[in-house]
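All protein chains but one are shown in place.
For reference, chains read A and B in written order, and residue numbers begin at 1 within each chain.
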Amino acid sequence: MKKIFLFLSIYFIFLNPLFALIEVDITRGNLDPLPIAVSPLHVDIKSEKYEGLKIKELGNNISSIIEKNFKNTGLFNPLKKEAFVQKPDIAHLKPRFEDWRLIKAQALVTGKLLVKDGKLKIEFRLWDLTAAKEMTALAFTTTPSNWRRVAHIISDKIYERLTGEEGYFDTRIIYVAESGPKSERVKKLAIMDQDGANTKYLTLGNELVLTPRFNPTNQMVTYLSYFRNMPRVYLLDIETGVQDVVGNFPGMTFAPRFSPDGKKIIMSFAEDGNSDIYTMDLETRIVERITNHSSIDTSPSFSPDGKYIAFNSDRSGLQQIYVMRSDGSGVKRITFEKGIYGTPVWSPRGDLIAFTKMRKGRFYIGVMRTDGSGERLLTENFYQEAPSWSPNGRVLVFYRETKAGSKGEGFSATLWSIDITGYNERKLTTKTDASDPSWSSLLSK
Amino acid sequence: MTKSLIYSLIFHSVMILLTVLTLPFMIRQPVDLPPIVSVELIQISDKTNIPFAPKARKIIEETKKEEERVVSEQAPPAAKAKEKPDRIPLPDEKKEKKQIVKKKQNPEEIEPQIRQSSEFEKKEIVDTNQIAALIDKAKEEEAIKKNKIDKLTQSSVKNSFATGLTLSEEDALRAQIFGCWSVPLGLPYDENLLVRIKLKLKKDGTIMKSEILDHQRMNRPGQKFYKVLAESALRAVRLCQPLKVPPTGYEKWKEIQLNFNPEEMLKG
Partner (left out) sequence: MIFNKNLKNIFLVVFTTLILSACSTAKKSGDLEGDVYTGTETVKYLASGVPDRVFFATNKSSLTTASRATLRKQAKFLRKNKKLNVTIEGHADERGTREYNLALGERRANAAKDYLMTYGISGKRISTISYGKEKPVNPASSPLAWSQNRRSVTVKVN
């Protein structure tokens, strides 16, 4: 018997090495930002002048915007220009990969631009330095005054190539610009590029304005206005500045949003003290009642396919989040943890719902799956609420208010953003205090 | 006695109850839970890669030879240092001579300053010594046991025995690549995210050839993320050169397959 075992053991020793391909499982990596070198774009000498633009600095300005965009994601680490080893024009033609690798860069962005006949032509290339080859190359033509948008579009393309995700840099944020003492705040609708540039005010501040939202084409805004001391939902055309009240409701309408196809406005209407959710078709003007309950129903949010609506209701006693079909049927509560919930917002990817949670005097911004499971709280604060999704469903923008002293001193409202991973919480720069932010979709779509 | 004890207990509890109800600071503050950190439990066994009795002798002999080689390679600098005070026979010198002799017989007593080997190399030598001692006692019994175990747990065999890498070697390699791999965060976590890369290595750990095993998937529509993931894995592997490979057994690991799977990281 022992001999048989000995034989078998020898057999196995010699048999196994024949199949021995070592396999090692790598299940972890690091979350270090990718070191990327963004070379200033080379400005073609043939470039002509263009009113109001410093053409010679355009190459630098564009690369600075790209760098800032990358740095703000927390996923990339743009390297300092002082260390760059090649001039922009040469680097764009044939980068010396080994030299760039020396400064620890793993990716390189190069480009060149030409202003001629009133047009701006830009070309950029993305290089993989460890593989020593080109990853992406694209060219654009546009009016020179649009140079900021080109920088954002280039950032989006590179972001997508390196992460597999759609970018979110060529976008705008609409919000309420606030000023004045806390008991008498002056509020105006404001719009800005996602990086804080190009701030424009859309209303004058004579009446209270709240909770603005973009339509899917980013050309219209819906919001709540206290014009003539009558709180109603309005529509504003960004281009013309024309404001129109939505419908002819005999009472307060508020919390407005657009449907995903842009054809309807969904909002709350308060009748005899009770708030229910209604929609109005912008073309036919037909009003449809969606909820019919003696509780407060507000803050509706469509799923991106338009089939479902998430909303806030206190029909169980306190504010909770519910989901129903877009015709109002099949109402289901989805929040059951301890605490109260508000402001549900459906992700543009359709996979998550972001929300505000209040518990024991603290405010949280979080995300959960659309059935209410997998709740993850991303940040906690004295006061914060109203998250809004970036168009790629990876970042949330929301606002915070600080504690005020006995006379209201020390009060401020600011915009913040955070990744859905919980990382990279940062403050957005706005010219004034700000609240009620809403993120547009990609402008280039 | 008992009566007063009872009274005392009642009144004490009443007092406590009243203080709890009226004093505000007794209200419990919300507990801030720290973020949950997932911990990987790695089973570290005393001995890994226990060779069978017949082969063990061979391996021990081989490693002993290599030790001697290594020691002798590194001994010269030390020897030179000692040559100078040779003329005057000092008591220190004699001791050192004894030490050199000792080294050849009992490798475990090698002073750390001379041996500049990395962690896993040291362990290997120590391991085989312990095993030598064991095997002298129980030759065939060990073989039988090992055989039975192998038959039962074939999956673990793939990783520990057949691969020829000890647990610590594998860990060292994995840890090295962990450091080099920047996981792209934008990956969907409900898809199959396995990237298998086959590498042909040189003896010094640099890569001769790399191959992504599912490379057709990279260009399929809707699998853009797979291309990004595969590229990040390739980048990691290239950045990590030279890889932490064992100093011996080149035939065993000259071809290696790395299975990159960020699922755990994304779900966490």
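In the analysis below, a contact is a pair of C-beta atoms (placed from the backbone, for glycine too) under 8 Å apart; a residue touches a chain by one contact, two chains touch by 3 or more.
These numbers were taken from a predicted model, which means no experiment stands behind them.
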I'm checking contacts with the chain that's been left out. Which of B:Thr2, B:Thr22 or B:Gln216 qualifies?
B:Thr22
Identified contact with the non-displayed chain, of A:Thr211, A:Ser303, A:Ser326 or A:Asn392:
A:Thr211
Identified contact with the non-displayed chain, of A:Thr163, A:Ser268 or A:Thr370
A:Ser268
One chain is left out of this view; which of A:Tyr50, A:Trp127, A:Phe254 or A:Trp416 touches it in the full complex?
A:Phe254
Residues of chain A touching the missing chain are 181-185, 208, 210-211, 224, 229-231, 252, 254-255, 268, 270, 272-275, 296, 298-299, 312, 314, 318-319, 340, 342-343, 356, 358, 361, 382-383, 385-386, 401, 403-408, 411, 435-436
Touching the absent chain: which residues on chain B qualify?
4, 7, 11, 14-15, 18-19, 22-24
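Note that in this section only the chains that are shown with their structure count from here on.
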Contact footprint of chain A on chain B as seen in their complex:
30, 35, 40, 52, 54-55, 140, 143-144, 146-147, 150, 157-159, 161-165, 170, 173-174, 177-187, 224-229, 231-236, 238-239, 252-253, 255-265
The chain A residues in contact with chain B across the complex are 2, 5-6, 8-10, 12-13, 16-17, 19-34, 75, 106, 128, 130-131, 161-165, 359-360, 362, 392, 394, 419, 421-422
